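Left out: one protein chain. Kept in place: all the others.
Chain naming follows the written order as A and B, and within any one chain the residues start at number 1.
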Amino acid sequence: MALLEIKGLKAYYGQIEALHGFDLSLEEGEITAVLGANGAGKTTTLRAICGMVKSAGSITVEGENVVGMSTEAIVAKHKIAHVPEGCGTFVRVSQEENLRLGAVTRRYREIEKDYERVYHYFPRLKERRNQQAGTLSGGEQQMLAVGRALMLRPKIMLLDEPSFGLAPIITEELFRILGQINRDEGVSMLVVEQNANLALAISKNAYLLETGNVAMTGPADQIMDDEQVRKSYLGY
Amino acid sequence: MDLFIEQTVSGLATGAIYACLALAVVMIYQAIDHFNFAQGEMAMFSTYIAWYLMDDAGLGLPFWVAFVVCIVISFIGGAAIERIVFAPISDAPVLSHIIVFIALFSMFNSLAGFLFDFTPKNFETPFGHTPFIEGVISSHRVGMIAVTLVMLGMIYAFFRFTPIGLAMRAAAAAPESARLVGVRVGFMLALGWGLAASVGAVAGMLIAPITFLTPDMMLGTLLYGFAGAVVGGLTSPLGAVIGGFMVGILENWMGTFVVGSQLKLTVALVLIIVVLLVKPAGLLGRVVVKRV
Partner (left out) sequence: MASTQTSGTVPAFLNQNPKDRIFVLGVPLPLLERVGLYALLAAVVVLPMVYDGYDIYEFGKILMYMLAVLGLNLLTGFNGQFSLGHSAFFAVGAYSTAIMMEQLGMPYWTTIIPAAIVCFVAGFLFGLPALRLDGLFLALATFALAIATPQLLKYDGIAHLTGGVQGIVLDTPYPPVWVDSIVQSITGEELSVDRWKYMFTAFVAVIMFAGAWNLVHSRTGRALIAIRDNPLSAKTMGINTSIFKSAAFGVSAMYTGVAGSLFAIMDEYLAPESFTFAEAIKFLVGGVVGGIASLFGAIFGGWFVLEIPNFADLVATSLENYINNPQGLTGLIYGLFLIFTVYVMPMGAAGLAQILVHRISTKR
């Protein structure tokens, strides 16, 4: 049984059905990429896993169906860290308090050493630990978002367009670190990306979404070699 | 010059009232990211509850017992209002929230007059009304300043040092992100409302011995409370208290030397608008945002 198993997932925004019932799975310790054009339902999929949109079907995490559970409960119980699009930084508090908020569901005493863990991956954050988070640059905020996710000691990380709005060089560094986190900590990751090249490079499997359905799935290297995908999403 | 010093000191004494209420305003702003326009009326209603607990026609409890019981009731009441009235409209636009605040304002005001009638009531003080410094400040006002400062310390420590205080600020400022890290946003909002209602209740019980207890006692005072909070910075409890004292002093100066006592509320109005326009973060707003 996969760590995260989605079957027949439908999601709704009011009356509108945004996902039309597809299957998806994420194996323990692996990175899986979710690709697709705008409006394909990538973000909605991640939001459905966290219980942030009304959904039907089944989403099984560690053998438990989480559809209908509250976001807070899903996060706390199954250690799913969601790095939302646009980082979701708590702009009014300091950078380090942002990290502490990442561990808000954990016991206070346990988390002290985890700051160092985050700074190990993102040394740049250490220099700015007391700075107000809203004043960090886009790249730093994205790193902070990943760092905040790490503070949960997550089993699964859901990353929503981590490359959004970042310079190519920063994006590459970020993906290198994501790969490192995956290897070192054994965190499984579901990565939604527009930048298909980068995402496929660190992923084992990939899904291609089109207007609320899975159009194609398979090992990342096969997807990368597919003629159609290359034309439509990879641009060469 | 004597007049100036005297007015300044008595301004500080009045400022204690505003500081108290400004603290309640900041408390709720931190907790729900809104102004509670019904804050003053809720505090007034809490004070009536305390009066009922103490009065011989009511339960006749001693002051400090009534004080604590009233705080507890207010806490429960505030949290209940959040759960019952505001939770169902959490996704509604700002206008809906403002309308419900106004609705609560109207309801508490009306209900207080209806239940306890409009005749001003004496409200007991444990500090007594004897002069503390002859002709300048009474013992009640000194007690009031002390209680305000204690409350400030508690609120500051709560937001600054406790995880739950941090989670509460996160829930107010960015509810969605807060949910994603596992903060129970609904619980935090209810807690924030409860605490704000309690702080308001304390403010009401401290103010009532000075203004007398009437359903309209808080109307003008709340405006000064807002002014104090805005001047000090809406995100800073310390700023709110300093702002409250400043507004008290300014009110006295303006009243004595510039516009006369009749335009005091207009002073508050102008102050609010000018500060919002010129320095929206207030005196301490920015500094604290960075540090906290």
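In the analysis below, contacts are C-beta pairs under 8 Å (C-beta built on N, C-alpha and C of every residue); 3 or more make two chains touch, one makes a residue touch a chain.
Fair warning: this is a prediction, and the values are worked out from it, not measured in the lab.
Looking at the complex as a whole, the chain kept out of the display touches B.
Set against the missing chain, the residues B:A190, B:M217, B:A268 or B:L283 yield one that touches it, B:A268. Across the interface with the omitted chain, chain B contributes residues 33-35, 37, 85, 88-89, 91-100, 102-107, 109-111, 113-114, 117, 173, 219-220, 222-223, 226-227, 230, 260, 262-266, 268-269, 272-273, 276-277, 280.
Methods note: only the chains that are shown with their structure count from here on.
Taking each chain's centre as the mean of its C-alpha atoms, chain A lies 42 Å from chain B. Within the complex formed with chain A, the chain B residues making contact are 163, 166-167, 169-170, 173-174, 176-185, 235, 289-292. Contact residues of chain A toward chain B in the complex are 50, 52, 71-72, 75-76, 81-82, 84, 88-94, 97, 100-102, 104-105, 108, 130-132, 135, 148, 152.
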